[in-house]
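With one protein chain held back, the other chains of the complex are shown just where they sit.
Think of it as A and B in the order they're written, each chain with its own count starting at 1.
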Amino acid sequence: MSTLLDVRNVSKRFTTGGMMNRRSVQAVEKAGFAMSAEMPEIFTIIGESGSGKTTLARMILGLEEPSEGEILVQEKRVDGRAGRASRLDFMANVQPVFQNPFEAFNPLKRIDRYLESTARRFLPDPDRATIEAAMDAALQKVGLSLAEVGGRFPHEMSGGQLQRAAIARALIPNPRLLIADEPVPMVDASLRMSIVNLLRSLRDDYGVSVIYITHDLATAYYISDRLMIMQRGRIVEIGPGHAVLDTPEHPYSRLLKAGVLSTADAGAGRLSIDPDIIAAAETLSRRPGRLEDRDDGRRVMVHGSAPNAAG
Amino acid sequence: MFTVLHDLVRYNIEFAIGLGLMTAIVIFAGLSFVSPVDPTMVYLAIPDQPPSAENWFGTNSRGQDLFWQLTFAFRNSLVFGFTVAILSRIISIAVGLTSGYVGGWVDRSLMFVNDIFVAIPIFPVLVLFYFVFRDDLDSFRLALIMACFGWPFDARLIRSVAMGLKHREFTRHAVFAGMSTRKILFEEHLPYVMPIIFSTFMNNMLWSIGFEVTLAVLGFTDINEPTVGTVLYWANSHSAMVVGVWWWVVIPIILVVMTFLGLFLLAVSTNEYIDPRSRLRRMGA
Partner (left out) sequence: MTDDILKVSDLKAYYQMNYYGNNFEVRAVDGIDMSVRRGEVYGIAGESSSGKSSFVKVLAAAIRPPLRLVSGSVRYDFAGHPIDLATADARDIEAIRWKHLSYIMQGSMSVLNPVRRIGRTFEDFASRPLNLRGRAFRDRIVAHLERLKLPAEVLQAYPHELSGGMRQRVTIGLATVCHPEFILADEPTTALDVVVQKEVLKLLRDIQKEMGAAVIFVTHDMSVHANVADRVGIIYAGNLVEEGPTREMFSAPKHPYTAHLVASLPRIGDTAQRPALDGRPPNLAKPPPGCRFHPRCPLAVERCRREAPPLETVSPDHRTACWRWSEVAPLVDHGMRQEVVR
């Protein structure tokens, strides 16, 4: 089995402050996981703000250099400072979708400009006709068309349409892996599902693997094959999506699930969270631990010395 | 382009006034091309004549018709200011955008050079150049030298905007769309620094024309070439105000004030017009 993406024991420290009060923040600590090249899947990274999920995504894209460990895409090391040719090679395989669709396109420029540039750069022999065909084909995959998008400015389209156009742009080089960093929250409620369903169809119909980064457990449950939960830079639980979210084991995973606002008892206003879970998640976040295998394929962080406080 | 002008004139009173003033000055300067007299010749007219139907702006103590003399002076000064502004804008855009976007050691070394130019005292250096070149210091050479000093402050300003743009999502998006650095700088980021470039363009013109006047009045330029500065130099050396030839000083100053006011109003109004935010609003966002 060959790997599409291999994240090996990656850590990232940021140092802030001047000479007097130098502080270092551990954004990501010894993160490791792999994705197979044969089986396209949606792999979700769940975490709150400050969990390191975005830093991890930026490292996979080569926008940030890991402090320790390495990241391999199709057996080649990701290196943001490599020459232009090898970066373009990398971009042909891995493409990002950013968080804010209104920011993803230069507001002063036409949207199709980004699609055209991508096609011109990544297609083997780009002439006018093939470029337009590729743009249209990619837009068709996301439920748009060149006739709708061509010549339009970003402010003329909805957030949902823009996000889909951004995904279409990312699909033009036929990448194997799409990294979607919180692609949904900035999109209007009525249009969100169109994005989430699209990620699903990319996997099922076009064989693209997706790393979906979110803080929303409900959409994660809806589309993930596998997922991992990060707390302050550490992976606390990783495994099959449904198994982990149906019965989360680590206290922090359970806390996140308890934080989900349920619509099942609409109008009843049940908002309390068990304070024990909050306390357990908080204490364990400071304690060292290591990931242990479970029978259902998940791995959970167990913390040494004290017995599991989840009890 | 025409509709843009039309809109601006119709809906922006500052622009209309600024455009009116500058058009008048440019036409005035343009009249130099049909001038019947050679501005370098002296005693072609009766000296010290006040403004009259024959000599609209009067004549000076050197026997020159001031109207035609000033058309040449304004043409030369405007061309001078324009040259300095354009050249120094080119340098500041290139340095500012590159420095802000690329960052790292490129940024550090460019800003090191930048700071050296900020620190060098410009006036003594220009005087030094005058002593080196002497009569070869024509206004084009002076413009080149001034351009070398006119960019560093604006380059820093542009750099700070470019640093903000670097972290906008559309920049990263453009990188992953395979755009080259040059394309990102000049097609994605340039529109955002255009307002700065415009306003500093006008400022720079004002600064360089003002500097030229200073140097000329002190006699540190080629005094045989008519410019706003040299006109005042001659007026001063003939003690124009003392001997009562007031029009030799007052008329050029009124015209200079008109020029400066016109440039200023154009800067303010076009600035508002090309600001990305107002551009977006006009597009109906």
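Heads up, the rule we're going with is that a contact is a pair of C-beta atoms (placed from the backbone, for glycine too) under 8 Å apart; a residue touches a chain by one contact, two chains touch by 3 or more.
Predicted, not measured: the structure shown is a model, and the values here were computed from it.
**Student:** In the full complex, which of A:I213, A:L256, A:A280 or A:V300 touches the chain missing from this view?
**Tutor:** Touching the chain that is not displayed is residue A:L256.
**Student:** In the whole complex, not just what's shown, which of A:R169, A:R192 or A:H250 touches the removed chain?
**Tutor:** A:R192
**Student:** May I ask which residue of A:P40, A:P96 or A:G159 touches the chain that does not appear here?
**Tutor:** A:G159
**Student:** If the missing chain were put back, which residues of chain A would it touch?
**Tutor:** Against the left-out chain, chain A lists 48-49, 143, 157-161, 188-194, 196-197, 215-219, 221-222, 242, 245-246, 255-274, 278.
The working rule: only the chains that are shown with their structure count from here on.
**Student:** Going by the contact rule at the top, pick out the chain A residues touching chain B in the complex.
**Tutor:** Its residues touching chain B are 63, 88, 91, 95-96, 98-100, 103-109, 114-115, 117-118, 120-122, 153, 155, 166, 169-170.
**Student:** In their shared complex, at which residues does chain B touch chain A?
**Tutor:** Checking each residue of chain B against chain A gives 168-170, 172-174, 176-179, 183, 187-188, 191-192, 276, 279-280, 283-285.
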